[in-house]
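What you see is the complex with one protein chain gone and the rest in place.
Think of it as A and B in the order they're written, each chain with its own count starting at 1.
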Amino acid sequence: MTNNKDKTLLDNSGVDKTGVDKTLGEVLRSQGVSRRSFLKFCAATASMMAMSPAMIPKIAHALESARRPSVIWLSFQECTGCTESLTRAHTATIESLIFDFISLDYHHTLQAAAGHAAEEAREAAMKENDGKYLLVVDGSIPMDNPGYSTIAGISNYDMLMETAKGAAAIIAVGTCATYGGIPHADPNPTGAVSVGDLIKDKPIINVPGCPPIPVVITGVLMHFLTFGTIPELDHIGRPKVFYGQSIHDRCYRRPFYDKGLFAETFDDEGAKKGWCLYKLGCKGPTTYNACATTKWNDGTSWPIEAGHPCLGCSEPDFWDGGGFYKSLSMPTENITQTAIYTVAGAAAAGVALGAMNKNKKSSAVAAHNKTTIDDLEK
Amino acid sequence: MTEIEFLNWVRGPGFQIAVVIFIAGIIIRFAEILLLGRKTNLAEAKGSEMSGGLRTIVTRSFPDRGTFQRSTFTIVAGYIFHIGLFVTIFLFAPHILMFKDVIGFSWPSLPTPVVDAVAVVTIIALLAVLAHRMSNTVLKFLTNTEDLLVWLVTILPLITGYIAFHRIGMTAPSLLAIHILSVELLLVILPFTKLMHAFTFVLSRWYNGAISGYRGVES
Partner (left out) sequence: MSASLEKGINALKEQVDSTVASFFSSCVHCGICSEACLFYTETGCPTSTPIHKAEPLRRIWKSEYTLLGRVGKMFGLTAKVDEEMLTKWETRVYDNCTLCGRCSMVCPMGIDIALLIRKTREGMAAAGHAPEDLIGATKRAVTIGSPMGVKLPALLAQIKHVEKDTGLKIPLDVEGAEYMLLLSSMEIMNFPEFIGAIAKIFTKAGVSWTISSEAFEATNSGIQIGVADIAAELVQRIVDAAEKLKVKTVISPECGHAYMAIRWEGPNLVGKPFSFKVRHILEILDEFRKDGRLKITGKETQRLTYHDPCQISRRGGVIEQPRKLIDMFSDNFVEMPDHGKMNWCCGAGGGVSSNERADEVRLKVFQRKKDQLDEIKPDAIVSACSNCRIHLEDGLEEYNMDIPLLSLTETLAEHLAE
């Protein structure tokens, strides 16, 4: 956490009271963020969310006058990759600004408080902002045995249900929270489920990805702060503005797919020339995410640009797609083996049926009475 | 069931079930046919069964002039959609990958836009074939439910494949899953319908050629 602004946030032990009563504009100015860089941020956000430039002043106005919402971040069966994704920026970036816009009242990786103090902070935030706070969840919830994952002796399920009750909206971050993710992968030993599986009565915004693109998380929060509503979602709860197009459709290697030019291995001529990675198992055609347009690490690159096929991490069950290096058109099971067993079994069945046929014919021949000219009429 | 679960199912267990029925069906059908056997011909041979049979397997792909003139539409449309099916099934890169995964080897593919165009032509040919079937006196008379079912199950993978490729109407995983499912449907019904001709044509042509060849006639 080398970021100064992050430090400001983290200096608060437990509950950050400093900003709750101030507007975001006041907080930003008190922290030395210039009006210019703030507008730049607003412009970037608008463009990212495909809004018209005319919206920029409105966003700026809305953000400046908004009060910092209380945010409770719960981490269940997860790897902290989502938090890493959000916080690992080394310089002051757009996404790091997010921490200035919210009052992160509970996040057991980032908060300084520990033990009872930490839990008290959560309870206090819930009480003070009842019905208004945002709940962010990363990680899946084990439904098999609650003992698989507990925090302060509270099962993930209990903590989620308790905290969700008073939330204005829930943002499920990462594929584990949105669709079960890796813990949910076959055979799903912990009985992992997603937030959406358990909570039906609150608006849930799914921000899947393993991890999700940081600006997507930022964008969703911005939208909430600016409009007070949740963005338009697709059929599996993802903000359409980020998940509306497939990787394949926005991929810069798409022309190679259309021409039928494929890398066959990771080190062949095709790979060197940057041809399509479909044959190496790319899940781009069935994956909806913004990687191809926003890229990663401040727009430096993204997996396919780095020469690796898309894993499809923002889709449900991406771990059970039959292997990352198996093309989409390949069956996920071992069909060769199936075929061999079938041939053996069917050969036996065929011989049996063939014998029945032969038998039937023999009995027809045996039943044959010699036809004479007296047998031609009825 | 989410759409990716659906896709995973059709790529996994669904495909497995379809392949089992497909392979078992074909083997059973062949066993049913071949184990019936046929009597040895006791008449003195005038020509070779084997060469006659092999010859006819090839030559029946090419109609004689008179037949071509009398059944031009059936033959031309038939050629188009059969070649079209061959190209779309066997020369499309993603399909070749599937074959490679199952049978262990692969072959070169055609550029995607070419296959795309061929798919459109094939769909049009199949639609024309149906229109012809419903309007021609003989075909209308011969047509039964199975003919229509088989037509539908043949054109579905083409249409779903085309839609999946161009992502029309739904999200990609659902479209791809529906496409694969339609192929599985085709695999499942193939051995038990007239689609079986894709395999038994070798037998029937051989028998025809052998029967004629034995009598010294090139059929």
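One rule holds in what follows: contacts are C-beta pairs under 8 Å (C-beta built on N, C-alpha and C of every residue); 3 or more make two chains touch, one makes a residue touch a chain.
These figures come from a predicted structure and were not determined experimentally.
Chemist: Check each of B:Gln16, B:Thr74, B:Thr122 or B:Thr171 against the chain that is not shown and name the one that touches it.
Modeler: B:Thr74
Chemist: Among the options A:Ser52, A:Thr300 or A:Thr371, which residue touches the chain absent from this view?
Modeler: A:Thr371
Chemist: Which of B:Pro13, B:Pro113 or B:Gly216 sits in contact with the chain that's absent?
Modeler: In the full complex, the listed residue that touches the missing chain is B:Gly216.
Chemist: Residues of chain B in contact with the chain that isn't shown?
Modeler: Residues 28-29, 32-39, 41-44, 46-47, 56-57, 60-61, 63-64, 66-67, 70-71, 74-75, 78, 136-144, 147, 192, 194, 196-197, 200-201, 203-209, 211-212, 215-219 of chain B touch the chain that is not shown.
Chemist: Considering the whole complex, not just the chains shown, which residues of chain A touch the missing one?
Modeler: 353, 357, 360-361, 364-365, 367-378
Quick note on the criterion: only the chains that are shown with their structure count from here on.
Chemist: How many angstrom lie between the centres of chain A and chain B, each centre taken as the mean Cα position?
Modeler: Computed value for the inter-centroid distance: 41 Å.
Chemist: Across the complex, what residues on chain B touch chain A?
Modeler: 2-5, 7-8, 11-13, 15-16, 19-20, 23-28, 30-32, 34-37, 93-95, 97-98, 100-104, 109-113, 167, 171-173, 176
Chemist: Taking the touch rule as given, give the residues of chain A at its contact with chain B in the complex, in rising order.
Modeler: 179, 234-236, 246, 248-249, 257-260, 262, 278-279, 285-288, 312, 315-318, 320-322, 326-333, 335-336, 338-339, 342-343, 345-347, 349-351, 353-355, 357-358, 361
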